[in-house]
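Here the structure is laid out as structure tokens; the discussion comes afterwards.
Heads up, one of the protein chains got dropped from this complex, but the rest are sitting where they should.
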Amino acid sequence: MDTFRFYCPIVVRFSDLDAYGHVNNSRYLTYLEQGRVEYLTHLGLWDGHSVLESGFILADVHIAFREPIRLGQDIRVGVRVTRLGRKSLQVEQNIEESPSGQIKASATVVLVAYDYHILQSVLIPEAWREIVAKFEDIPLKK
Amino acid sequence: MDTFRFYCPIVVRFSDLDAYGHVNNSRYLTYLEQGRVEYLTHLGLWDGHSVLESGFILADVHIAFREPIRLGQDIRVGVRVTRLGRKSLQVEQNIEESPSGQIKASATVVLVAYDYHILQSVLIPEAWREIVAKFEDIPLKK
Amino acid sequence: MDTFRFYCPIVVRFSDLDAYGHVNNSRYLTYLEQGRVEYLTHLGLWDGHSVLESGFILADVHIAFREPIRLGQDIRVGVRVTRLGRKSLQVEQNIEESPSGQIKASATVVLVAYDYHILQSVLIPEAWREIVAKFEDIPLKK
Partner (left out) sequence: MDTFRFYCPIVVRFSDLDAYGHVNNSRYLTYLEQGRVEYLTHLGLWDGHSVLESGFILADVHIAFREPIRLGQDIRVGVRVTRLGRKSLQVEQNIEESPSGQIKASATVVLVAYDYHILQSVLIPEAWREIVAKFEDIPLKK
């Protein structure tokens, strides 16, 4: 399945390019992160201001790079939660050219709920899980 | 004078924030650079692909920081060429909140025409100068 | 096996931190890239200047994040080529605290030999393969 219920547009910046003249590999993580931030904001789960409330830490990421990205290309990041555990969740993300949907990179990300005040992993709030499950139409894992 | 004939919208990324939770000072230069890149593209003076043809090197920059920038704020960069010499040009740029126009930072930048193939400063092409002079309605300095 | 024949020291910069006050996840890719650059330089396979001769493109990366990295910590990146094909190679890399060796993240990276002039994947030069195989004491895959 290659479609997403949420896409985040990305404007490629000149400063995203490296000495090869295409977007540096580290910026793929930046684009993926921005996609997740805007996904959470879109679902009303993060206001973008109280950063310390966002409550997730990146545990694992796999990226398959398919095509270089160049300045002037229209890019979007598709975001989809595919597994919704009690303490962690799995997100699939594509970086695509827009509007063609040509895949530049595909990624699988595991996030763990984390309380930045007590510096410990915690349970994902149930209300939060329900909103995501409903949006994605996936079951809540007990 | 606080208005510009060209504005470039900037999407603040989570990764632009530093440990203080606001946009890091180095990103102001990134935003200003992006404003100039899109200004040149808008005037048809750069296609965004043949980077080595763009022909300018940053010689001098002054930035007055007025207000921190936060995630979720709508930002734009105003760009205006204010002096158009034979080998260099001066650009005034504001980083503003949009649509209020509240100034986050104001900058003055001097660029020198540069040939990246021969690694030397060169004359600005006359056709290039005429397009900018007409757009800004400023005189061509001989 | 947790030891490497090559380590690259990394100085954490204030600008590597994000709004959570620890090193942003995208910088892990930057640290890993820097480790590979210095590995190639150390083996005399790249002079650091003729970027377009370096000849590799990132195809695939997996990162397991173990511990956050903070400003003031001494960090090093271990680099080891673990598979040496004719057109691609696999690299294992740890980001560790130094000198304890505490693992901050471990990564597996696949690189493909690439000619940036003709924009195509190419064979890894045989002399190049021999130098790496000798350094790592691993067989050359035919």
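Chains here go by letter, A, B and C, matching the order in which they are written, and residues are numbered from 1 within each.
To be clear about the criterion, contacts are C-beta pairs under 8 Å (C-beta built on N, C-alpha and C of every residue); 3 or more make two chains touch, one makes a residue touch a chain.
Quantities reported herein were computed from a predicted structural model and do not represent experimental measurements.
Between the chain not shown and the residues B:Val11, B:Leu29, B:Leu43 or B:Ile131, the one that touches is B:Leu29.
When the full complex is taken into account, the listed residue touching the unshown chain is C:Gly72, out of C:Gly44, C:Gly72 or C:Pro139.
Those residues of chain B that touch the chain absent from the view are 19-20, 24-30, 33, 51-52, 57-65, 68, 116. Mapped onto chain C, the interface with the missing chain covers residues 11, 13-15, 17, 21, 30, 33-34, 37, 41, 47-49, 51, 70-72.
Considering the complete assembly, chain A touches the hidden chain via residues 14-15, 17-19, 21, 24, 26, 71.
Operating definition for what follows: only the chains that are shown with their structure count from here on.
The interface carrying the most C-beta pairs in contact is the one between chains A-C.
Central chain by Cα centroid: A, whose mean Cα position is closest to the mean of all protein Cα atoms.
The distance from the centre of chain B to the centre of chain C, with each centre set as the mean of the Cα atoms, comes to 35 Å.
The residues of chain A that reach two or more other chains are 30, 33, 51, listed in rising order.
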